[in-house]
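Pasting a structure below so you can have a look.
All protein chains but one are shown in place.
Chain IDs A and B follow the sequence of writing; residue 1 opens each chain.
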Amino acid sequence: MNDKHTLTCIVCPKSCRLYVENTGSGMQITGYGCKRGLEYANEEIRESRRMLTATVTVRNGNLPRLPVISSAPIPRRLFDACLRELSMVVVKAPVKLGQVIVRDIQKTGVDIVASRSLTKREG
Amino acid sequence: MSIKNASVDVAVIGGGPAGLAAALAAKEAGADQVLVIERDFELGGILQQCVHDGFGILKFGERLPGPAYMERYIDAVSQRDIKVMVDSMVLELTSDRTLYVASPIEGLVEVRAKAVVLAMGCRERTRSQIWLPGTRPAGIYTAGTVQRYINMEGILPGHKVVILGSGDVGLIMARRLTLIGTEVEGVYEVMSKPGGLTRNIVQCLEDYNIPLYLSHTVIDIHGEKRLTGVTVAKVDADRRPLPGTERFISCDTLVLSVGLIPENELSYDAGVELHPVTGGPVVDECMATSLPGVFAAGNVVAVFDLVDYVSDIGEIAGRAAARYAAGESNDGPAIKLNPGANVNFVLPQVVHPIHLTEPVAFYLRVKESKESANVFVKSGSALIKQVPQIVVRPPEMVSFVLTPTEISRAGNFDLIVSVE
Partner (left out) sequence: MREDYDVIIVGAGITGCGIARELARYDLKILVVDKEEDVCCGVSKANNGMVHSGYEPKPGTLKAKLNVRGVELYPNWAQELGFKFMQTGSMVAAFNEEEIPALKELLERGKTNGVPGIEIISGDEARKKEPNLNKEIIAVLWTPSAGYVEVQQVVLALAENAVANGVHFLLGAEVTNVMVEDGKVYGVVTTHGPFGSRYVINASGLYADKVAEMAGAREFTIHPRHGTLIIFDKREGKHISCFIGAIPGEFTKGGGPMTTPDGNPLWGPSAIEIPDKENTAVTADEIHQVIEKDLRFIPNFPINTVITYFAGNRPATYTEDFFIEASTKVQGFINVAGIQSPGVASSPAIAEMVLNIMKEFEPLRESPDFNPYRPRFIPFRERTHAEQAELIAQDLRFGHVICRCEHVTEAEIIRAIHGPIPARNLDAIKRRTRAGMGRCQGGFCGPRVTAILARELGVPVTTITKKGLDSELFAESIEKLMPERETIR
């Protein structure tokens, strides 16, 4: 039985439509315009990953939220768990750009780091 | 307190990506007194609230979150002798380059500048400007304002959201709202094609199963005090609602992502010539406007989609401003670049061929998508340059370069840029 679905490649603006078919002997990928598209499709099939960006609570900073970013793409199926963990994080100002906020989040091997520096609130 | 006086070589209005790039370039080019005036509490501009990644692919080879991209510029500014006023608003710019600035620290300051760089960015198109009928409850926001509330003020605007407009800002907010636990019922787009990048459709809508309704718009707003719902409808090719397709959606928040407008109030009042299509100043290869000594860079010139381009033209404007402040001028015969087939606008709109020593980068937007297209630059019937493109789409600015030699081949004749 063949199982076919489509994905859109997001590597470059061409946005090729990729076709993934689960043939009896494995995954067949067509439609890619270049090698990077094929790589992307393989990655997506194996495990769809994305960069995670969010904000976390800051105490005593010149802003109430600190923007953060994952150090590498994270499997999408773990997003909810990661966001839940991040919603419980409280960081104390000052913060430096790149500072690790959560190490190895949800055992992904990926860190969550500060996207900016934040100074202590004045006064 | 009487009016404080200040004299600077280069005054930059706006401390976002364009303004900071201009200030740094002006300093680098030898300007002594460089001042950046920023109305927010810190430098960085709109990128401070753009917590998503993707900035700086061209400039730094990285996909940085907005604040990280800007921190490089902010740090550089603090390391050079560039004066900064934050929480400060330019109330007026005169045609002879006097700025009146309101500052809660310095008071009312009259700044006489030898050169000015306009870098005020954009504002968002409002509900009224799209003539959306209905009531006026709480719960209607433009996408940028929602982004500010969520990412910088730490406030959730509502629980169930309908988004009108599938431009990148709307798509990014669809994802952001979803990640913070809001239900995004759908994204509605009046055109038959999405307004944003395909990669954003994938990463912001498809990833989260948020439906995208093309050829749809919001035709009514309900709720006296707080939004209780909207009515959407399918539209025809002329964007008119089709009777019988109306659908009521219960929601408490409507996010409008219906366009950006370059913020040129100061420019207009100073007498700067504005372009009817871009909504920003007509500029030349130095980003000089029609007003001597006044330059412009970034979204105030036209709505850009890549901050890398914004930084580039910021640098050009800053360098040119420094040269102007030092007494150099760019007078001389000028030729125009006019939009041809399938081109909405091209900028800069003017070049001075005689003064060119370096290649000039041009930016255009197409009207219709096309694969395997070519940018044609012609002078009369003579083909000056042909630049192949894999694909062109209205939401993605196209950039091409012309060398001084190529431009000189036009002689005194205007250039026509088309994409076919």
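Keep in mind that, in the parts below, a contact is a pair of C-beta atoms (placed from the backbone, for glycine too) under 8 Å apart; a residue touches a chain by one contact, two chains touch by 3 or more.
Note that the structure is predicted; figures quoted are calculated from it, not measured.
S.K.: Using the whole complex, pick out the displayed chains that touch the missing one.
M.R.: Across all of the complex, the chain we cannot see touches A, B.
S.K.: Going by the contact rule already stated, which one of A:Ser15, A:Thr55, A:Ser70 or A:Ser115 would touch the omitted chain in the full complex?
M.R.: In the full complex, the listed residue that touches the missing chain is A:Thr55.
S.K.: Considering the complete complex, identify which of B:Pro65, B:Gly158 or B:Gly186 is in touch with the unshown chain.
M.R.: B:Gly158
S.K.: If the hidden chain were put back, which of B:Glu28, B:Glu110 or B:Asp305 would touch it?
M.R.: If we include the chain that is not displayed, B:Glu110 is the one touching it.
S.K.: Can you say which of B:Arg80, B:Lys193 or B:Arg226 touches the chain missing from this structure?
M.R.: Of the listed residues, the one touching the omitted chain is B:Arg226.
S.K.: Even though one chain is hidden, which residues of chain A still touch it in the full complex?
M.R.: 55, 57, 64-65, 76-77, 79-80, 83-84, 87-88
S.K.: Where does chain B touch the missing chain, residue by residue?
M.R.: 1-4, 39, 87-89, 91-92, 100, 102-108, 110, 123-124, 126-129, 131, 133-139, 141-142, 144-145, 148-150, 152-159, 178-181, 183, 207-209, 219-222, 224-226, 252, 265, 268
In the analysis below, only the chains that are shown with their structure count from here on.
S.K.: Determine the centre-to-centre distance between chain A and chain B, using the mean Cα coordinates as centres, and give it in whole Å.
M.R.: Those two chain centres are 27 Å apart.
S.K.: How about chain B: which of its residues touch chain A in the complex?
M.R.: 41-42, 48, 51-53, 63-68, 70-71, 150-154, 179, 197-199, 201-203, 206-207, 390-391, 393, 396
S.K.: Would you mind writing out the residues of chain A in touch with chain B in their complex?
M.R.: So the residues of chain A in touch with chain B come to 7-8, 10, 12-15, 48, 50-51, 53-55, 57, 62-65, 67-69, 76, 79, 83, 97, 115-117.
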